[in-house]
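Rest of the complex left out; these chains stay put.
By letter and in written order, the chains are A, B and C; residue numbering begins at 1 in each of them.
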Amino acid sequence: MLFQVEMDVNVPIGFDQDEFNRLKTAEKKLSQDLQEKGVWRHIWRVVGQYANVSIFDVEDNAELHDVLMGLPLYPFMDVRVTALCRHPSSIRDNDR
Amino acid sequence: MLFQVEMDVNVPIGFDQDEFNRLKTAEKKLSQDLQEKGVWRHIWRVVGQYANVSIFDVEDNAELHDVLMGLPLYPFMDVRVTALCRHPSSIRDNDR
Amino acid sequence: MLFQVEMDVNVPIGFDQDEFNRLKTAEKKLSQDLQEKGVWRHIWRVVGQYANVSIFDVEDNAELHDVLMGLPLYPFMDVRVTALCRHPSSIRDNDR
């Protein structure tokens, strides 16, 4: 089941750089693990923004919530979730 | 080069149903041709909306504009375009 | 799987009253069938508005989309969909 998730990252000016880099490294590792598992299906960078557009494929709403709340950078994020489903014009079997 | 494109379709109440169906059929055919060519890379339906979230892969801005203006349902659409690029955490080579 | 759905109904001034009443009757019947089946779990009227707040319980995103697009009054509606899940403080087993 697919969801579009848009994440904007806001780092307060003056936040400890080392601490933030540690969180960023953990975020990247977790993101790539979830991509390997097929849960975080796509992630794109929004040009000119510290933000991404992502597609998640999860069993249900609860799994998506748990995944997002577990992101190391979650406390710095604004998150928008949009439920998706197969478009009748789509020719790709897994875009559902 | 990738873009997220969000399209909302608004049909005035009372618009001729046959004419609209004819446009919808043409839209679907064009969409599927562009998907076959790899230009319209993904299309998902937004749940509960006559709307879609799409990913386009084009040579440049001009190509994207021409594609969107050529859609049979364009006069009924609100369109939002967001430029994307590869996310440093992405593990998929073609998500750039 | 639960979703909050907010529906605002907008009837153009001058729209044929008989046609609208026919649609409203069909909407009510379908709504009550879906409530009997447990799909449309709650529906409340928003005070002072031709609008409702509803809770749907569906198998997946696709089912919710099909249900909403099939509503007789859908062409008159603005719809907002919010994915829900169990709250850790909830004491009701079926509010998930």
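General observations
Following the convention adopted for this analysis, a contact is a pair of C-beta atoms (placed from the backbone, for glycine too) under 8 Å apart; a residue touches a chain by one contact, two chains touch by 3 or more.
All figures in this text were calculated on a predicted structure; none of them were measured in a lab.
For this homomeric complex the structure file specifies 10 copies in total, of which 3 are displayed in place.
The rule we apply is simple: only the chains that are shown with their structure count from here on.
Averaged C-alpha coordinates put the centre of chain A at 29 Å from the centre of chain C. Each chain gets one centre point, the mean of its Cα atoms, and the points for chain A and chain B are 22 Å apart.
The residues of chain B that reach two or more other chains are 45, 47-48, listed in rising order. Looking at the complex, you find that chain B touches chain A at residues 2, 4, 27-28, 31-32, 35-36, 42-48, 52-53, 55, 82-92, 95. The touching residues of chain B, counted against chain C in their complex, run 11, 13, 45, 47-50. Those residues of chain C whose C-beta lies close enough to touch chain A in the complex are 1-3, 60-62, 64-65, 81, 83-86, 96.
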